[in-house]
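A short worksheet on the structure shown next.
Coming up: chain A.
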Amino acid sequence: MNWESANHFWAMGGYGFFVWGSYAVTALLVAAELVLVARRMRAARAGAARDVAIERIDAERRGRA
Partner candidate 1 sequence: MLSLFVSVVRRDLLLAWRRRSDVLTALGFFLLVTSLFPLGVGPEPEQLSHIAAGVMWVAALLATLLSVSRLFESDEADGTLEQMLLSVEPLPVIVLGKVCAYWLLTGLPLVVIAPLIGLQFNLSADETLIVCATLLVGTPSLSLLGAVGASLTLGLRGGGALIALLVLPLYVPVLIFGAGALDAWRAGLGIQSHLALLSAVLLVALAVCPLASATALRIAQD
Partner candidate 2 sequence: MSDSPLTATRAPSSGFSLFYYASPQTFFPLAGKLLWPTWIIAIGLTIAGLYTGFFIAPTDATQGDSYRIIFIHVPAAWMSMVIYLVMAFWCAVGLIFNTRLSFMMSSALAPTGALWAFIALWTGALWGKPTWGTYWVWDARLTSELILFFLYCGYMALQAAIDDPRRADRAGALIAIVGAINVPIIYFSVKWWNTLHQGASVSLTQSPSMASTMLTGMLLMALAAWAYTIGVALVRVRAIMIERERHTDWVRQLGNATAGGSKA
């Protein structure tokens, strides 16, 4: 085990800002990408579902007419 305490761990031998700055930004960006990509997927599925719904309504209307 490298670290004597949590404080030592966070300090990173005086390089905390640089090390944690790197890891935090990476984590943030990766998380952001995951959120964005999940949203895109959901929007795409919703769009496809909407298409089907519109088509169904359209067909019903035409059926009535």
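Keep this in mind: a residue touches a chain if its C-beta (ideal position, glycine included) is under 8 Å from a C-beta of that chain, and two chains touch if they have at least 3 such contacts; residues count from 1.
Selection rule, in plain terms: all candidates are chains of the complex that A comes from, given by their letters.
All values reported here derive from a predicted model rather than from experimental measurement.
Touch between chain A and the candidates 1 or 2 in this complex is found for 2 only. Contact residues of chain A toward candidate 2 in the complex are 1-3, 9, 12-15, 17-19, 21-23, 25-26, 29-30, 33-34, 37-38, 40-41, 43-53, 55.
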